[in-house]
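Every protein chain of the complex appears in place save one, which is left out.
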Amino acid sequence: MKNQILTVKDNKQISDDVFVMKFEKEENEYKAGQFVELKVDGFTLRRPFGVYDFEKGELSLLYKVVGQGTAKMATMKRGEKIDALTELGNGFNVDKAKKPLLIGGGLGAAPLYYLAKTFKEKGIKAEMLLGARTQSDLVFLNDFKNVADVKVATDDGTSGFKGNVVEALKHYDFDCDFYYACGSLAMLKRVASYSTNGEISMEARMACGFGACMGCSIMTTDGAKRVCKDGPVFYAKEIIFE
Amino acid sequence: MKNQILTVKDNKQISDDVFVMKFEKEENEYKAGQFVELKVDGFTLRRPFGVYDFEKGELSLLYKVVGQGTAKMATMKRGEKIDALTELGNGFNVDKAKKPLLIGGGLGAAPLYYLAKTFKEKGIKAEMLLGARTQSDLVFLNDFKNVADVKVATDDGTSGFKGNVVEALKHYDFDCDFYYACGSLAMLKRVASYSTNGEISMEARMACGFGACMGCSIMTTDGAKRVCKDGPVFYAKEIIFE
Amino acid sequence: MNNLKDFNLKVNLFGYELKNPVIPASGTFGFGYEFADVYDINCLGSISLKGTTLNERYGNPLPRVAECPVGMLNSIGLQNKGVDKVISEEIEKLKKVYDGKVIANVGGHSVDEYVEVVRRFNACDKVFAIELNISCPNVKGGGMAFGTNPSVAENLVKAVKAVSQKPIMVKLSPNVTSISEMAKAVEGAGADGISLINTLVGMRIDLATRKPILAVGSGGYSGRGVFPVALKMVNDVYKAVSVPVVGMGGITSAREAVEMMMAGATAVMVGTENLVNPYASQQIINDLPTVLDELNVKDINEIIGSVK
Partner (left out) sequence: MNNLKDFNLKVNLFGYELKNPVIPASGTFGFGYEFADVYDINCLGSISLKGTTLNERYGNPLPRVAECPVGMLNSIGLQNKGVDKVISEEIEKLKKVYDGKVIANVGGHSVDEYVEVVRRFNACDKVFAIELNISCPNVKGGGMAFGTNPSVAENLVKAVKAVSQKPIMVKLSPNVTSISEMAKAVEGAGADGISLINTLVGMRIDLATRKPILAVGSGGYSGRGVFPVALKMVNDVYKAVSVPVVGMGGITSAREAVEMMMAGATAVMVGTENLVNPYASQQIINDLPTVLDELNVKDINEIIGSVK
């Protein structure tokens, strides 16, 4: 963990309510699946965001405007500063897979972009399944197609396979030896009950983001663990979903 | 009263802990003795400051760094904005005097500068008595000398008459028909007990600044009155000092 | 901005129809007319007037306000001209600038004083309800005790109800172990409604002088910082009683007003924020349709107590 003042380089609106915030180059190292916590002006608690991209020292975060904190972020402009805790969490273990499958649900899939790039740098083109309610939710689809071999599933069939992620997993029958999943709790639970041969990145409301408050603890086969510090990435087999 | 966003034009340090903040031209009219309330970032209540000068639409305030709010103000730079309630209070009644005497104590004398200028514009050069603990407290003495005929009294005799303001009043025996006083409560009380033939500008901790909360009420011969709305200027004869 | 006309903001309090549920809180809005040169106060749902006692009161010595992290302390001590002049002077001035009816806030030192003040308001048509302030932390030998002891509160409410021709809304103190118990006690005694929260007891010290900033030592804490406490207590009281609840405490925005109504408030009072931003109550009213629109609500009555 570092405490840094980041400078906004770009804050691009990519759909009605989804933005990508890019920061000026900093001395950081990120593993895919790690996150940062931003202190938005006027709020007490920091907001956690998974690393969407990290390229030549420039960090990018993808976020949706869902409340007052993210609404405030959406107004930020190039050159503005923000207090951040960086390099948080454990990140994905990319050594587990020779033939990785990346499974993402909706906007929660954002961290898979940097994960796919990480595999690409290792010379592995990852397979990816992106699930969403409807086509228009897949705002970053074209970006993802540049770094992975992407299949799509939508609940309403407006793009790719019609059905949920698990149905799509059965349908596409991917040739993979380990998966990495990111998305809503409901989707992750379904994926884990289909197969535990993978890693799952969990989301939770957090207070501190660095393991002090126990605000984000989940139950695992090895007792309670903190999403922020022991995670956010866990083996699928160790998570006990409620 | 107006609610305006003022822009700092200049924030000049004139002594160790005293500053003059000047704002860009605005559509305002101020009588001497009126005040503004500034909403300093990070604080709930606004801070009241008497008009120090108002020249060609540019408002100046003189302030001393005494707490966290004024410390924050001291860091403000040209171009920064501040939320203000303006044109507050009643101001001095300059029609009362043909031969005015302006009596000021320490930094509390600041509003007398604009009052002296107002008299000067009417073709009257006011007499002025400035009291202070010691010479170095009279940070604005030279400015005042440009607009009034200034006599000085210091407790330690480092400048002018040695003694308090009332002793100095007796000593100098000014030729005046009405006085206008500004300063600490203790000094104002002494002046009022020496003579009630004048107006006194009162200070008080305020919450709203426009007459709603009764936070700053004082007792007068005509019942309780609000310093912010019924004042800050009262006839010396109506104030009941505690 | 959404149009006010597309949404029903009307709520009913004790049979009186408020055009919207936003009411400036007692002690932060004078007798209303002081704000008439700030904006047209006819936009307001109603107004809760400055606390009124039998005789004129100056209140506590200065300083009687202090800054806090995100809020303020006050120890005003019920400054007012006494009920007769409040009716003959203050309310007369208000009539010229506000068409609606208002809430008289009544303070006191004894049961007899409360009763007499309430009786004198009977004849004042401008007042549609009495807010019985049994929780002012700033008046010695009175106020506070009525607000922290259920049986003392009960006796007071019974005595006041016996003479009042207007609905009695009791304003509760948050400085108690069980707000539900207080609410049930005053409801049992005949209260027609409950408003809460009054201020939390608080203190600040001037480091340089080592003296409390307030001349009387401590005072009532209000403003943004109390909102989560107020919301919880409003919800507790809403669940404990069946009379209407008016919620207040740290409301600074339409979103917070809506949150307070979801917790159980039929109407909300805006207090400290009027002192920080004189336009606050008006802005909250203007912003309500936007928030309701976001939530797909057409009639604001739908949201009252709707928290699951």
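Order of writing sets the labels: A, B and C. Residues in every chain begin at 1.
Everything below uses one rule, namely that contacts are C-beta pairs under 8 Å (C-beta built on N, C-alpha and C of every residue); 3 or more make two chains touch, one makes a residue touch a chain.
Just so you know, these numbers come straight off a predicted model, no measurement behind them.
Hidden chain, full complex: it touches shown chains A, C. Contact with the chain not shown here comes from a single listed residue; of C:I41, C:V160 or C:V226, that residue is C:V226.
Of the options C:N20, C:Q79 or C:N235, the residue whose C-beta touches the omitted chain is C:N235.
Listed by residue number, the positions of subunit C touching the unshown chain are 68-71, 73, 148, 175-177, 200-205, 207-212, 218, 221, 224-229, 231-232, 235, 250, 252, 255, 258-259, 262-263, 291, 294-295, 303, 306-308. What subunit A contributes to its contact with the hidden chain is residues 1, 3, 39, 43-46, 69, 85, 204-208, 210-219, 223-224, 229, 242.
The rule we apply is simple: only the chains that are shown with their structure count from here on.
Centrality by Cα centroid goes to chain C.
Centroid to centroid, with C-alpha atoms defining each point, subunit B and subunit C lie 36 Å apart. Here the CA centre of subunit A is 46 Å from the CA centre of subunit C. Under the contact definition stated at the top, not a single residue of subunit B touches 2 or more other chains.
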